[in-house]
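Every protein chain except one is present and positioned as in the full complex.
Letters are used for the chains, namely A and B, taken in the order the chains are written, and counting of residues starts over at 1 for each.
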Amino acid sequence: MSSGVYVAGAGALSAIGHSYATSFLALKNSTHGIGPLSSLSSIYKSTLPVGEVKLSNEQLAAQAGLTKPVTRTALLGIHAAREAITDSKLDITKWRTGLVSATTVGGMDRTENFFPDFLKDNTQGILSDVIHHGCGATTDLIAQALGITDFTTTINTACSSSANAIMLGARLIRQNKLDVVIAGGTDSLTRFTVNGFKSLMILSDELCQPFDASRKGLNLGEGAGFVVLVSSRVLQEENLKAKAILTGFANTNDAYHQTASSPDGRGSFAAMQNALIMAGLATSEIDYINLHGTGTLNNDLSEGTAIARLFAEKIPAMSSTKSFTGHTLGACGGLEAVFSVMAIEHQCVFANLRFETTMPEVNLTPQTKFEHKAVNHVMSNSFGFGGNCSSLIFSRSSIE
Amino acid sequence: MTITSYCIIRNKQVLTPNETFSLTQPSFDDFLTALYDRLQPNYPRFYKMDNQSKLGFLAAEILLKEYSIQLCKPETVSIVLSNANASLDTDIRFEASTKTAASPSLFVYTLANIVMGEICIRHSIKGENAFFVAPEFNARLMASYSHQVLNQNKTEVCLAGWVDVLGGQHNVFLYLVENKERGLALPHTASELEKLYRQ
Partner (left out) sequence: MADLKVQIIEALNLKHLKPEDIGDDQPLFVEGLGLDSIDALELIVLLQQKHNTKIANAQDGPKIFKSVRSIAEYVRANQAAA
């Protein structure tokens, strides 16, 4: 009990909902939030399917009590992190509290608007568009808005970023450096990422179909997901209710390619296996896997192969919630950790939308519909470019 | 747990416990190529990398020249890196490419942690890896994080440090921490790291 790390609060913001509760309803009703790109001025406007948060920067700023908008990435992060703290009912000023945040986009949503004017004429361009460009600035803005001063740091490891933020938060608590850590991540949609992923030819021009034989690629998304991690001492002294316990986690490197995963998914296999070892669980004890499941030919085959090998004795229920939200890049680890906590809180598993046919190479059939069932242990996978593979395990709090 | 070796690359100069040398090339790109030619790793993949990955790759080549981590099991070696500019140097180049056609080979490097991926591919490293973005080298954070990683089951070696580049400005401080006394055998503390960094 003394080295336990508990989830006392959670906050979520994505294409399917502006809060933990509304996101859960969408997942329960199998209502996704992916639609044609509308918010960016881009050649792909009105055609490319993406998961946009249906709130403008002005609306987000007003909700946050800011007089004018800062970067969209920071605004999304402030929204979700604030919800997580409110949800925990914790007075963070009483404890050593840190913020470990992750992002890949940082303030690029504004910087990319600065450059066209500036490059034509270097007396043009609005400088305030670039002052919050860096990844660390996003974290600082969130910390300022929430009044967190004891410790802040920023992680950027591509799509596994916010899962790694949660791992670091847990370690800081276990090592008694901090009592409370708000951990997670945020990313907003930008032309930079849209154009970049287009150049890799891994975007689908239709709604994504994770783990399906006819999948064509991923849909980009934006959003933020944060959890409030606390030590057992905080849990007891503040009489908090734990939504879940973080019982296992691991990170490995696939060492194969800058952006593709190895065909046999050895990096993801090792990450999942090591997380199970840390949690002291057998593979048969995992009730639900929240897949990384981007919908690309490469990831789904690689992740599927690793899962089929590791869980050969008993394949658990699994689904990719990216079929609802799109791929939220640096935020997905945090957002999907929140969805994993929801699965435990509500004792359910979510659908893997638009699945029709199993991949010929691996015989895996994800959940096709929302279902209530006993859920004691959930595994959440996040695999990033650079071969960075992370796996988190959350467990029900009445069981150690 | 000790710091066993390091490699610093700044101002086109390389500094290790055993040697110091400079390569006076007119441009930073030429310096990177000249250093590659001097080391002769025979690794054509180098030419596709962005400057941050090239720097990290070369520093790792120098650092691991006399110590073969091939002797360690891949899962027992970890990497923890940090910098201030993330992937900004390549981000700028990628952004420029979008004027004509977005370049996929630039895009894959527009993330701070790809340099770790390249080092892992080269040296078959499969252990834990983390990348922190911070305004400057934070010896305390690096020491405590690497310490934690090395206390995990079975981790033997941690490659850690700072790899930062923007335009021609470059600052690399890469070092090895191991669960044994070897090489420099300096105590693995924040103050020792700070001293080595500030050389």
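Quick note on the criterion: contacts are C-beta pairs under 8 Å (C-beta built on N, C-alpha and C of every residue); 3 or more make two chains touch, one makes a residue touch a chain.
This one's a predicted model, so the numbers in the text were calculated from it and none came from an experiment.
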| item | value |
| --- | --- |
| Identified contact with the non-displayed chain, of B:C72, B:L88, B:V108 or B:M142 | B:V108 |
| Of A:T139, A:Q209, A:Q258 or A:N274, the residue in touch with the unshown chain | A:Q258 |
| Contact partner of the left-out chain, one of A:S199, A:N219 or A:T252 | A:S199 |
| Chain A residues that touch the omitted chain in the full complex | 199-201, 257-260 |
| Hidden partner chain, residues of chain B it touches | 33, 44, 47-48, 100-105, 108 |
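Convention: only the chains that are shown with their structure count from here on.
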| item | value |
| --- | --- |
| Rounded Å distance, chain A centre to chain B centre (Cα mean) | 27 |
| Interfacial residue positions of chain A with respect to chain B in the complex | 104, 106, 108, 112, 115, 134-136, 153-158, 164, 168, 171, 175, 177, 191-192, 195-201, 250-259, 266-267, 270, 277, 384-388 |
| Touch list for chain B against partner chain A, complex | 74-75, 79, 84-86, 91, 94-95, 98, 101-104, 107-118, 120-121, 124-135, 141, 144-145, 148, 153 |
